[in-house]
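Quick one: the structure is below, questions incoming.
Missing here: one protein chain of the complex. Every other protein chain is in place.
Take a look at chain A:
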């Protein structure tokens, strides 16, 4: 069986001051994913190797990591693609603090998702009213953004998030925008302050790499740019409303 050299960044907070690379030689065939290889290493070579995973089918978003410096889902990336180079380097997901080996602290990402309220707000319908109907056009507006699996690969790729860790980031903004576009939702005004604010959409300089690395083709870059248009309109509306209020007084 063919083998591939895998250089994995190891970090044990109890011992190490910074991550160090450890090499492993892993047997593989055409179907061996990075996640399979990590499982092999944990079972046979380094039982203390730490990484996150769950579904093995690119739906849970747990196994994000840097493969040769590019954010990837380990379950959706195959060793065969690195056969030419003869080696692959794995590191913990970029731009996040490393807890141990390939595990990062996603607290900021999760807090941003929570703060942007990704759920239907202000819909007064009850189950007795029946299903909330939507036309195909209404669904098409936001459908693409519902594919996000919260894997945070877009955060690992985004240089603006790397430079400013307070930035709400591509994933959570896409999710907020998805609910802003939903005809069943009335919570846009609750989300706009954060989207307009110093941690919001204006941190983005349209690098666009978030959409390139997204494993579900969500296109967060498009969501953020469309959100910028919304933000500008929201600002214009607030100026006009402020002017009207002054006139009334």
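As a working rule, a residue touches a chain if its C-beta (ideal position, glycine included) is under 8 Å from a C-beta of that chain, and two chains touch if they have at least 3 such contacts; residues count from 1.
Going forward, contacts and distances are computed from a predicted model.
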Choices "Fumarate reductase subunit C", "Sigma-70 family RNA polymerase sigma factor", "ABC transporter ATP-binding protein" or "3-oxoacyl-[acyl-carrier-protein] synthase 2" - which one is the UniProt name of the chain not shown: "Fumarate reductase subunit C"
Option touching the unshown chain, where A:49, A:98 or A:173 are the choices: A:98
Sites on chain A contacted by the missing partner chain, in the whole complex: 11, 13-14, 16, 18-19, 69-70, 94-95, 97-99, 105, 141, 159, 162-163, 205-209, 212, 219, 221-222, 225-226, 228-229
